[in-house]
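Inspection log for the structure reproduced underneath, given as structure tokens.
Excluded from the complex is one protein chain; the other protein chains are retained at their positions.
Moving on to chain A:
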Amino acid sequence: MFLAWERLCTLSCRPKFLKTVWASKILGLSTSAGEDSNPGWGTKIPPATQHGKKMSLRFKNAKRIEGLDSNIWIEFTKLAADPSVVNLGQGLPDISPPVYVKEELSKIAAIDNLNQYTRGFGHPSLVKALSCLYEKFYHNKINPNEEILVTVGAYGSLFNAIQGLIDEGDEVIVIVPFFDCYESMVRMAGATPVFVPLRCKPVDGKKCSSSDWTLDPQELASKFNSKTKAIILNTPHNPLGKVYTKEELQVIADLCIKYDTLCISDEVYEWLVYTGNKHFKIATFPGMWERTITIGSAGKTFSVTGWKLGWSIGPKHLIKHLQTVQQNTVYTCATPLQEALAQAFWIDIKRMDDPECYFNSLPKELEVKRDRMVHLLESVGLKSIVPDGGYFIIADVSMLDVDLLDMKDSNEPYDYKFVKWMIKNKKLSAIPVSAFCNAETKSQFEKFVRFCFIKKDSTLDAAEEIIKAWSRQNS
């Protein structure tokens, strides 16, 4: 066994060690990163470059990423990284994953052969577990090898689906607000995002809820045409927390069938649905299985966002194209994490009706936190939209009428300025909802900020203190 290598360390064998090539011996000088290096240093330079330096012009990025370089998360997570800031921004639990999930990974870390490559399209025990779980919801059996693909997070599934199925010149319908990568991934594929907003129709006297935000069926229908390749659906919805009803999904399904369009259904928050609501899978509607890719996430299912495992489920004739993308991008996902995820699934698959099952216990736990957030925001006069699902809540902050004097020169939407101000002055972070909008609709949403509530009680306590102090200051 190669474990013998460690014993070799104690032998006084002289290694035929390759001299480390310390580059300074070759170079004489070290170059600095960047375009400014001067070729005339007097070291061994091949004659060709002495004819003059042609630099950087051809190091331009490929066209596909033109304009996609800025990213809201990079910006805001940097700001919120200050440990004194109470972070209700990025969708990241600060609660511990369930004990048995951590235990499974720990056990697996000790198993040798799980440190090497596994099957590219998904570790066998994991695709089997996924097939077993999801067969309970679909009307058909799910072939683990042909109808499931394991990806680098749900983010990776979105990428594989869009790269695999969306072409230059295609149109893709994106519902506003949207998880921000939908737009950039569609653009990277050379396609055109076509936006349709959710609109609020509040019922008088009732607390504003995510179900008040709906698509206008005629407006939605007007967005479909012969170039529409796909619609991206997100239910439960980020950031609103909307859980699409059966009727709403039927409207979308009817249009998909009429226009022969694909549906990419991002259902990462599928288990996080609160009392009085039910999550429906559009792929189970008549005529939809053959045209839908349904995406799920280990990170959101088991509160392990750092495992970066997700999956796509769909018919073979679609999944095979996502598999082609996989074999030309990452090829395979990490083995030990996939095995641990499989084991965690088996534990909960066996007790789906049990309140102890994480798919049941997490939403119960989060509903309490949701209600706490609603109450807290209400108590300081902030109007929030009660989410029916997911782990975010958005609130209208315009009535706080905060003086953003020191940010007035910025061209950014109000909510961007507000959040930056709030991070700096109140040590509380959130995410501006206009980040989830295209340029044209930003103004419709710029009074809203998004709070994440999958946080431990002490974090929510700290947020409460800040908000209460803030409100006392104002009154």
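Annotations for the structure displayed:
Going forward, a contact is a pair of C-beta atoms (placed from the backbone, for glycine too) under 8 Å apart; a residue touches a chain by one contact, two chains touch by 3 or more; residues count from 1.
Here, contacts and distances are computed from a predicted model.
UniProt records the chain missing from this view under the protein name "Kynurenine--oxoglutarate transaminase 1 isoform X1", selected from "BHLH domain-containing protein", "GPI transamidase component PIG-T-like", "DNA polymerase delta subunit 2" or "Kynurenine--oxoglutarate transaminase 1 isoform X1". Touch with the chain that is not drawn comes from one residue among A:K141, A:K246 or A:H317, which is A:H317. Counting the whole complex, the residues of chain A in touch with the unshown chain are 1-6, 8-9, 12-24, 26-27, 30-35, 37, 39, 41, 43-49, 51, 54-59, 61-65, 68-69, 71, 73-74, 77, 90, 92-94, 96-97, 102, 105-106, 109-110, 112-120, 152-153, 155-156, 159, 163-168, 181, 184-185, 188-189, 229, 260, 262, 290-291, 299, 303-309, 317-318, 320-321, 324-325, 327-337.
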